[in-house]
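The other protein chains are all here in position, but one chain of the complex has been omitted.
Moving on to subunit A:
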Amino acid sequence: MTSAHVESRPRRTTARAGSAFLSTHPRTRLALLLAAPLFWLVIVYIVALALLLVTAFWSVDSFTGVITTEFTLDNIIEVVTGSLYQTVTLRTVGVALAVTIIDVVLALPIAFFMAKVATPRMQRVLLIMVLTPLWASYLVKAYAWRSVLSQDGILEWLLAPFGGHTPGYGLPATIITLSYLWLPYVILPIYAGLERVPDSLLEASGDLGGKTWPTLRLIVFPLILPAIIAGTIFSFSLSLGDYITVNIVGGTNQMLGNLVYTNVGAANNLPLASAIALIPIVIIFGYLFLVRRTGALDNL
């Protein structure tokens, strides 16, 4: 009896006093919890983005190379009207769209197999296989593709007996490599979306007379459309911003990222680079605006 009595009245320690203080002061608790992430998000991310926006309206003295912090629309006008920027923007969007379409087409059957057909054990194995490439370095994978696609690479060796040839370095190679790199980011949300579709819905469709195709078109597709769009947001935005892959396998082709890179580096024109960097940001925001009503943003 006495020992139980002692145990029920714990000793007052500093840690205990601190816990007691926190449990009665929810605002302090919240502040401690969120201080670090909010610092990161606000200072490092949002402020950096705002600075980028501001810099785009400055200019560089072409003689001294010093940044003039006077408001000007010159960079924006140049980026919007200059034929180089228009061409590269179209090319970049084209590559991003092609990558996105290829990834969705590849991801749908894999994700469906993983979520609805495979045994739980097989499902885990496949999930690991999808995730494993993400643990390898981006550069290693890009250079691996450079070697695969080269004139004496494995693709040439595989296709030559059938009269085919490797596409060599260029935009097709860029699209192939980017599709490979971003495929896991498209598979995972679609897989998660399919997992959330109860099997009984598919059975109900079959039960009511729906064959495979009507079931996919009328039941599965509408239900996972938000998940598909979530996947496309990844592949599309990651492709829009990429400049390394195109450097490695793209031959002489440039994408928006390359223009940003050369303007920051060689040309030393940070304001123009900022203005170019705004292009993919504007496109992505436009895309997000278009898809926000589908519920896709709840699936990220």
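As a convention for this text, a residue touches a chain if its C-beta (ideal position, glycine included) is under 8 Å from a C-beta of that chain, and two chains touch if they have at least 3 such contacts; residues count from 1.
Criterion: contacts and distances are computed from a predicted model.
Novice: Which protein name, taken from UniProt, belongs to the chain you can't see among "Aspartyl/glutamyl-tRNA(Asn/Gln) amidotransferase subunit C", "Spermidine/putrescine transport system ATP-binding protein", "NADPH-dependent glutamate synthase" or "Protocatechuate 3,4-dioxygenase subunit beta"?
Specialist: Hidden chain, UniProt protein name: "Spermidine/putrescine transport system ATP-binding protein".
Novice: Return the single residue from A:D61, A:D152 or A:D207 that touches the missing chain.
Specialist: Residue touching the absent chain, from the options given: A:D207.
Novice: Looking beyond the chains shown, say which of A:I219, A:L238 or A:L288 touches the absent one.
Specialist: Per the contact definition at the top, the residue touching the missing chain is A:I219.
Novice: If the missing chain were put back, which residues of subunit A would it touch?
Specialist: 198, 200-201, 203-211, 214, 218-219, 222-223
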